[in-house]
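Now for chain A:
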Amino acid sequence: MSGNNKAMLVVKGLHARVGDVEILKGIDLEIGAGETHAIMGPNGAGKSTLANVLCGRPGYEITAGEVSLNGKDLLALAPHERAGEGLFLGFQYPVEIPGVSNMNFLRTALNSLKKYRGEEEMDAASFLKMLRAAAADLKMAPEMLKRAVNQDFSGGEKKRNEMLQMAVLDPIMAVLDETDSGLDIDALKIVADGINAFRGPEKAVLLITHYQRLLDYVVPDQVHVMIDGRIVRSGDKELAKELEEKGYAEVA
Partner candidate 1 sequence: MNEKNQILDAYDTAFHAAAAGLPGSGTDWATSLRHDAMAGFRASGFPTRRDEAWRYTNLTPLQKRPYLAATSANEITGIERADLPRRDMDGARIVMVNGRFDETLSDLGPLDGSLTFMSLARALDEKPELVEPYLVGETGEDGIRRLNTALMADGSVIILPAGARPELPLEILYLNSAGENAAAHIRNLVVLEAGASLDLIETCRDTSGNGSAFWSNIVSTMVVGEGASLNHHQIQTIGSEALLSAAANVRVAEGGHYSNFVLTAGGLVTRNEIHILLQGRDAQATLDGLCLARAGQSLANVTIVEHQSPAASSKQRYKSILQARASAAFLGKVVVARDAQHSEAHQASDSLLLGEGATANAKPELLIHADDVKCSHGATVGALDKAALFYLNSRGLDPAAAKEVLVTAFAEEILECISLAPWRQIIRAEIAGWMRDGEKVSSQ
Partner candidate 2 sequence: MAASVETREQVRQATEEYRFGFSTDVESEFAPLGLNEEVIRFISAKKNDPKWLLDWRLKAYGIWLEQEEPTWALVEYPEIDYQGIYYYAAPKSVEGPDSLDEIDPEILRTYEKLGIPLREQEVLAGVKGAPKIAVDAVFDSVSVATTFRKELESAGVIFMPISEAVQAHPELVRKYLGSVVPMRDNFFATLNAAVFSDGTFVYIPKGVRCPMELSTYFRINAQNTGQFERTLIIAEEGSYVSYLEGCTAPMRDENQLHAAVVELIVMDDAEIKYSTVQNWYPGDKNGKGGIYNFVTKRGLCQGRNSKISWTQVETGSAITWKYPSCVLKGENSVGEFYSVAVTNNFQQADTGTKMIHIGKGSRSTIISKGISTGHSSNSYRGLVRVLAGADNVRNFTQCDSLLLSDQCSANTVPYIEVSNPTAQIEHEATTSRISDDQLFYCLQRGLSEEDAVALIVNGFCREVMKQLPMEFAVEAQKLLGISLEGSVG
């Protein structure tokens, strides 16, 4: 299926290590506009490392390879510049920022992105209107917007908050790292609705997940199996089901 659409995210021969340990051992991946891909794999396969490396988290050394988004070399950019180019990471463990309200955080972030893109900042009233609508879509109570970022949020609230940030910041490429982990079925549906609402012809999504469960609600165009720092198999959504039934060892 890939190749049908204009390539957005292109990863070529990506190697990365932490200290002396090589974790990514040559990743090749191409995600086209409008596409949703899923990466599945056992613990320790390097899935979260891939997400972190794409977004420029410090602590990883890239030893080889290229990453581009719409032709722009991401590896040359600082993390906030990658965000400016439209890359969004949904964190597996969203971070708490005491004293900073969700609302203020999002407005600061949105205006930073707009500034990076040379766009005009959004005024307070329009921002508030947009934010409230986005929160309502995700069935988030308005007072959550006034609370400090992720502080004293439940696991489900944190993940929902990640979806709210994605909706408001409106990236073009979303990398969602185990966004489904720790969610009950109702929360999972809300998060899946959030992802599906985000999908569109100019957007791309990379889901990183351990379980097939999320893929019942967000149907991927392609599924990749990652084991020991490499993508060992790719296929359509049926691959995920096969994995669920037979386990990684057999499928790989």
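In picking the candidates, the idea was that all candidates are chains of the complex that A comes from, given by their letters.
As a convention for this text, a contact is a pair of C-beta atoms (placed from the backbone, for glycine too) under 8 Å apart; a residue touches a chain by one contact, two chains touch by 3 or more; residues count from 1.
As the structure is a prediction and not an experimental result, all values here were calculated from the model.
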Identity of the candidate that touches chain A (this complex; choices 1 or 2): 2
Chain A residues touching candidate 2 - in the complex, by the definition given at the top: 55-59, 78-80, 82-84, 88-89, 91, 94-101, 103-105, 107-110, 112-113, 116, 124, 127-128, 145-146, 148, 165, 169
